[in-house]
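Shown here: the complex without one of its protein chains, the others still in place.
In this document, chain identifiers A, B and C correspond to the written order of the chains, with residue numbering beginning at 1 in each.
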Amino acid sequence: MPAGIDIDLDFIQQELDRRRPGQSSITTSRQEADKVELLSGVFEGKSTGCPIGFIVRNTNQHSQDYENLRCLFRPSHADFTYKEKYGVRDHRGGGRSSARITISRCVGGALAKLALRQLGISVKAYTSQVGHIALEHDYRHYDLTLTEQNAVRCPDPEKAAQMEALIKEVKAEGDTIGGIITGVVTGCPAGLGEPEFDKLHAALGQAMLSINAVKGFEYGEGFAGVTAKGSSQNDVFRCEEGRITTATNHSGGIQGGISNGQDIYFRVAFKPVATILTEQETVDLEGNPTTFTARGRHDPCVLPRAVPIVEAMAAMTILDFYLLKNGYKG
Amino acid sequence: MPAGIDIDLDFIQQELDRRRPGQSSITTSRQEADKVELLSGVFEGKSTGCPIGFIVRNTNQHSQDYENLRCLFRPSHADFTYKEKYGVRDHRGGGRSSARITISRCVGGALAKLALRQLGISVKAYTSQVGHIALEHDYRHYDLTLTEQNAVRCPDPEKAAQMEALIKEVKAEGDTIGGIITGVVTGCPAGLGEPEFDKLHAALGQAMLSINAVKGFEYGEGFAGVTAKGSSQNDVFRCEEGRITTATNHSGGIQGGISNGQDIYFRVAFKPVATILTEQETVDLEGNPTTFTARGRHDPCVLPRAVPIVEAMAAMTILDFYLLKNGYKG
Amino acid sequence: MPAGIDIDLDFIQQELDRRRPGQSSITTSRQEADKVELLSGVFEGKSTGCPIGFIVRNTNQHSQDYENLRCLFRPSHADFTYKEKYGVRDHRGGGRSSARITISRCVGGALAKLALRQLGISVKAYTSQVGHIALEHDYRHYDLTLTEQNAVRCPDPEKAAQMEALIKEVKAEGDTIGGIITGVVTGCPAGLGEPEFDKLHAALGQAMLSINAVKGFEYGEGFAGVTAKGSSQNDVFRCEEGRITTATNHSGGIQGGISNGQDIYFRVAFKPVATILTEQETVDLEGNPTTFTARGRHDPCVLPRAVPIVEAMAAMTILDFYLLKNGYKG
Partner (left out) sequence: MPAGIDIDLDFIQQELDRRRPGQSSITTSRQEADKVELLSGVFEGKSTGCPIGFIVRNTNQHSQDYENLRCLFRPSHADFTYKEKYGVRDHRGGGRSSARITISRCVGGALAKLALRQLGISVKAYTSQVGHIALEHDYRHYDLTLTEQNAVRCPDPEKAAQMEALIKEVKAEGDTIGGIITGVVTGCPAGLGEPEFDKLHAALGQAMLSINAVKGFEYGEGFAGVTAKGSSQNDVFRCEEGRITTATNHSGGIQGGISNGQDIYFRVAFKPVATILTEQETVDLEGNPTTFTARGRHDPCVLPRAVPIVEAMAAMTILDFYLLKNGYKG
């Protein structure tokens, strides 16, 4: 964290509240208070440039919810792979593979946003698809300040209502559903990103793919652009008010791995949550067939609570590259 | 590179020849010999565990091809962003942003393949879509040994012919076209990958997104899977011949960021090559409007030559994680 | 931290108590409870392979002790350099440059020792010199179990008494004194260390030099060996009980940056603590001359409390290289 940034604890807590369980009827009913306490790196309201330590205690553990997981592997969870990797595992709620880890990312992201704000860089995300219900237009068509006005975090109120209805329907079936989150970075200066392995979009991609349940990442025209021809997809340069810019932005704000000063936009695919409330076949630790039915309180769709995580990861990534270019001296 | 691996120089050269320009009528007609010379790290035919240095000289530079680039920015190339980042740039063929850098990746990948071969791990890729011509089935449907039997590197001979025809058509127009490459890793043991930021698929994603012209990455069901429900997408566990496996593989061989022993498969989206042979608007270094028409010899479609690069990046990524888990002691 | 290690919380707290202030009449009289609480990474008494989070709260802050530091730079402290680097600083007790940071190193070292213990590797350190009072022999001459039997942590009881008397004398003057700590690693297998920049002794050196107040590091014969000739300093090989060993160990257990299976021994020089209780000249934040007289409770000699830190850094370094060679799979 660069030094001299105003650290607004209320803002950090507010960001954390956006991922909090139990915030609406379409998220898990678990009530986790998730209060953040800063431990270091802030002095008289400003960052000192030293690591900002923080702690968010889990005050709502229901260990008995997880006792039935001790001796089996949940389908499409990380139970089996952790066991294969480490030899031992903490079976409670996935242990380290629990999505509670995204709390840290959320706090880190809030801190990054505070630093980016002073640089005029903004990071926004929203739910653009749930199941088959998808927004029809790209981000330029919507007023993104509407995103927080519905439980599903979609800037199109009508589509949001349809998405919410779908999630409730899926929840009633004890099932889950996936979707897509779109992210947008505005105000990013040209020149961020490394030429080879740490291309800006490659780092963004890794950041997004490291979020629980993510299965895909694309930026600019992405997968849809593969059917286009170069002549229609190239972004020709122009000069506007003495500043070199592009007439279009099919590239998504990055060329050759380095930001070009245009908006950076990308899409992130989330699979349906693996925890469903109906009985599934599986095996126990020794490989004997058994069945598993999830207990406890789970999200039918991870998208609404994942929006702040996508923003957080994007904010930290952009800030990293900003500091790499500009140094921490400001 | 782990020690004690048999280093087959012919194999390395052969892999490099797969990316070589001028290998067929649908690739650029540049004739680059691209002969690899190993400099270090190999002794009496085996890797010593020390870095393997190598050099591949460019014997076919036509610097005059690039003289017209000195004073302008090519649309959707990295010319402008390199200038913004570094202040100076080497305008010849993109300088460091030239796709010739993938030669190094190709050689590195060949070395990684030699190590993986001794571990029984195989990495294959193929062209699964060019423009709107797409394979209809997933990788299990095809005989991947057919991939190398046509210029487009597609294991479906009929589709390959269509793709080739499309590329020729696009080439005749002086235009370019994008597509999708599918990658498959078989024989990968369970337990590879890190739990948090360096999830196996996140590292694979970064590796693929760092390849020139890549705009998207997905693994397992990827973007298509967002419309599915958890009940249909979860991979239930089974025990077969004393080994825990999954009945399906929607996950793509990775759960919670760690390999589960099933096949790892993924798709990589390539945009149409930015260099087209028709005139484009652009600006010069001072921002004055000008036009640009590419000279020289260019690929109408990058896919055929990118197949070995996708394999190379996957091979290096898997080997990295294998060594991280198992150490270099073997 | 590798998975499956028995995590003995009492041992960790005991290691932390070795660095605790107020443990004897020759250390600062500050009473910091320094109780460690583990937050993650341990399940049912064993490490899970995931990061072990912990917290040690400072329950004995006397902020008023530091109020006089707000507007000046203490000589030979990091006050000025932090201000130059970060623009802002936390003046209280040095902020991040406070030696309280070694609490984390102590806990990390205790965890590393628990892992090394299962591998038969032992790490010991002791005070070998305070001011001009120095042990006459090398580590093989002493019974290192005596180290903890006196306040100064020196295995020679007679020298320990002299060192203690010297420290008390210096303390009575309001002054401070430096010294040397010797470290010994036994049971380290051959083959640890990297050939180039991360030579085992280079990493050990960096680890030691990163401890507050350290000014020098040497291993094997170190500085004294520069006057010797190759013929007397080379360690010739022998075979004992089927195992290749060396007749002497001038090298200090490392050759070419890689451990050779012999004892690794090294020495670490500590300067006298910068905080003295007599008045010193200095400048305020604007550069105006002023004077500074330290208040509060300070160590006249850092050596006794630094012994566990030297052990901790050595233990973490050795474990890192062990895991690098052997992987985390055990």
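We take it that a contact is a pair of C-beta atoms (placed from the backbone, for glycine too) under 8 Å apart; a residue touches a chain by one contact, two chains touch by 3 or more.
Source: prediction; values computed, not measured.
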- Query: Which residue among C:36, C:56 or C:78 touches the omitted chain?
  - Reply: C:78
- Task: For the chain that's not shown, point to the residue among C:22, C:187, C:225 or C:296 touching it.
- Result: C:225
- Message: Among B:17, B:90 or B:284, exactly one should touch the missing chain; which is it?
- Response: B:90
- Task: Considering the whole complex rather than only what is displayed, give the residues of chain B touching the chain that is not shown.
- Result: 3-4, 39-41, 43, 46, 48-50, 55, 85-90, 92, 95-96, 328-330
- Task: Pick out the residues on chain C that sit against the missing chain.
- Result: 73, 75-78, 80-82, 84-85, 94, 96-97, 101, 129, 131-132, 170, 173, 175-180, 190-193, 195-199, 201-203, 205-207, 209-210, 212, 215-223, 225-231, 233-239, 242-244, 246-247, 250-252, 254-261, 269-276, 278, 280-283, 287-289, 325
- Note on the structure: Had the left-out chain been drawn, it would touch chain A at residues 50, 191, 195, 323-329
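Here is the rule we use: only the chains that are shown with their structure count from here on.
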- If you fit chain A onto chain C using the CA atoms, what's the rotation angle, as a multiple of 5 degrees? 180
- Query: When you take the mean of every protein CA atom shown, which chain's own CA mean is nearest to it?
  - Reply: A
- Task: Taking each chain's centre as the mean of its C-alpha atoms, give the chain farthest from chain C.
- Result: B
- Query: Whole-Å distance, chain A centre to chain B centre, using C-alpha means?
  - Reply: 26
- Where the centres are mean C-alpha positions, what is the separation of chain A from chain C, in Å? 41
- Item | Distance from chain C to chain B - Cα centre to Cα centre, in angstrom | 47
- Item | Where chain C touches two or more other chains, by residue | 50, 328-329
